[in-house]
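Worksheet: one structure, shown below.
All protein chains of the complex are present and in place, except for one that has been dropped.
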Amino acid sequence: MKLDQLTKPWEAFSYGFLDQSAKREMRRRILKAIAIPGYQVPYASREVPIARGWGTGGLQVTLTLLKPSSVVKVIDQGADDSVNASSIRKFLRRVSSARETLDTMEADVIQSRHRIPEEKLREDQILVLQVPNPEPLRPVQPDMSEARIMHGDADYGQLWLTLYEQLVRSGRIMQGSSYPSMVNGRHVMTPSPIPRWDVPKMHMAANLTILSAGREKRIHAVPPYTRVEPLVFDDVPYRIEDHADKTCYRSGVTGFFMNELPQDDGSSSFEVSDSQYGVKHIRRQEGEPVTLGETYYREGRLER
Amino acid sequence: MNMHTPLMSASPLVLSVEGLAKHFEMHHLNRTLFAFENVGFELREGEFILLKGENGAGKSTLLRTLYRSYLPRAGHAFYHTREGIIDLALAADVDIALLRRREIGFVTQFLQARPRVAAEELVAEPLRLAGTSYAQAIEEARRWLAAFGVKPELWAAYPSTFSGGEQQKVNLARALILPQRLLFLDEPTASLDRNARHALVSRLAELKAAGVAMIGVFHHPDDVADLIDREISLEVKTIADGENNVAE
Partner (left out) sequence: MTPASSMNAALERQPPRLMLADPILTMTGIEKSFGDVRALRGVDVTVYPGEVLGIVGESGSGKSTLLRMMNLEDMPDRGEYHLALPGQEDLNLFTLDRFSRRMLRARHIGIVYQNPHLGLRMNNTSSGNVAERLLMAGERSFAVLRARAKESLDASEFPISRMDARPSELSGGMQQRVQLAKAIALEPALLLLDEPTTGLDVSVQALVLDTLKRLQRERRITMVIVSHDLGVIRTMADRVMVMRNGDVVEQGLADQIFQDPQHEYTQQLVHAKL
């Protein structure tokens, strides 16, 4: 037996870019994060060919999950066509031979920055969210060691206090994104900077969500069918953005999360933030055979 | 403990003092001040004992020792409670605190002024702590403030701003509003005007009739002459240790 029979031929880089031991570590961390919903699992966070803060955490998770038969979608604030989303999608295809898609329904893995698609994700899909700051306690406890003890104790009094203070000072809760949410009744997590509109989508969702912060080296996860409850007072209901009656000026769809486009005359027009969902609507209007998925919201109201 | 078998005809015993002694160690002067020694007497329900003796004989000291503001050095002071007999000389601090709240009173001319408590509330407090309703306690308090000659316009004011004489009246009204079982009276009539003194004496007579046992020091014993059952004389003690040590 010769040495070259026992080893693989030389390659420029490992399949999926990350080396095997890095992926092994990622898989173990992800499994632990799934086992303890909402708990932040530290990981090594390797170098990838984009800068820290541009989605390195999400990228490492996606690279670990992909196989040649995978179909991958990448969005940035709802849009598939931003430079960053396109670059990441192209990179993923090149290092894994996975197929690219823009259609939420078609994707196995969806890597996203700051949005959850409007079409309902299924049990066989995985959502990977890029997280700039994984620690919901950071504003009240800058010392990470102390914050970890507080998570251990489920000591969230100070977090509640910040919500109390917002109500006292502004009459309403000002937290626009990254709304702190209790996962599985135990750990409070930050759901990454998704809008309030998207947080209820995570509650009892069919899909697995993995949230990964590359710069901060932390992974947490929301397994399928897990409770995700935004921290709210009993007598002050959770409020989503007032987008229920807004209509997309391009696709004509109503009742979804919108991007506001200020006009020269001082008014605003709106376009649907989940760009591909808008595109699908337009194509359908033009007579193409397009399948629209079931959505979390219907006519601006959450489907339960 | 049971050496004082009460006579059939006599009222029940309230206090029986045996061999009580008090002196003060003044560490910084390296001196001992002797107050009294080997004091013994009995006090029964409804009895009124006048303490006599020259200045420095330790009359006030004896009252304070029995009340436990001073710690006795020897002897016993068996107090007969409903729960049994307890030696005031040896009882735990919390027991003394309890007895002071419930059944042993100390009446002096000095008020522990407490800011921002109205006179009528201050007087009503002992009744309220004993469970009387607020309205009833305040009504009773006003009755006694009136009896001691405190003007109605002062009832809702703070005694900490009163003159010495008015403070004393408030203090007496408070000290005497709740019938106790045992009262120590430390010159309560000193510097009282005639009307207030009259109110005090009639209240004491009322309490005595109700069975309250009293022992007191009076500057002018004539004030209470009708109430006195017995007198006890204390003598100035001089015990030789080379110095003329007496208690003030």
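For clarity, chains are labelled A and B in written order, and residue numbers in each chain start from 1.
Assume a contact is a pair of C-beta atoms (placed from the backbone, for glycine too) under 8 Å apart; a residue touches a chain by one contact, two chains touch by 3 or more.
Worth saying up front: this structure is predicted, and the values here are computed from it rather than measured.
K.L.:
Given the contact definition stated above, which residue among A:143, A:165 or A:299 touches the chain not shown here?
P.N.:
A:165
K.L.:
Please pick, from B:89, B:123, B:182 or B:212, the residue that touches the omitted chain in the full complex.
P.N.:
B:89
K.L.:
Among B:58, B:72 or B:105, choose the residue that contacts the chain missing from this document, as touch is defined above.
P.N.:
Only one listed residue reaches the unshown chain, and that is B:72.
K.L.:
On chain B, where is the contact patch with the chain that was removed from view?
P.N.:
21, 23-28, 32, 34, 64, 68-74, 81, 83-84, 86-87, 89-99, 114-117, 125, 239, 241
K.L.:
Tell me, which residues in chain A touch the chain that this view leaves out?
P.N.:
152-153, 155, 157-158, 160-161, 164-165, 167-169, 233-236
What we mean here is this: only the chains that are shown with their structure count from here on.
K.L.:
How many angstrom lie between the CA centroids of chain A and chain B, rounded to a whole number?
P.N.:
79
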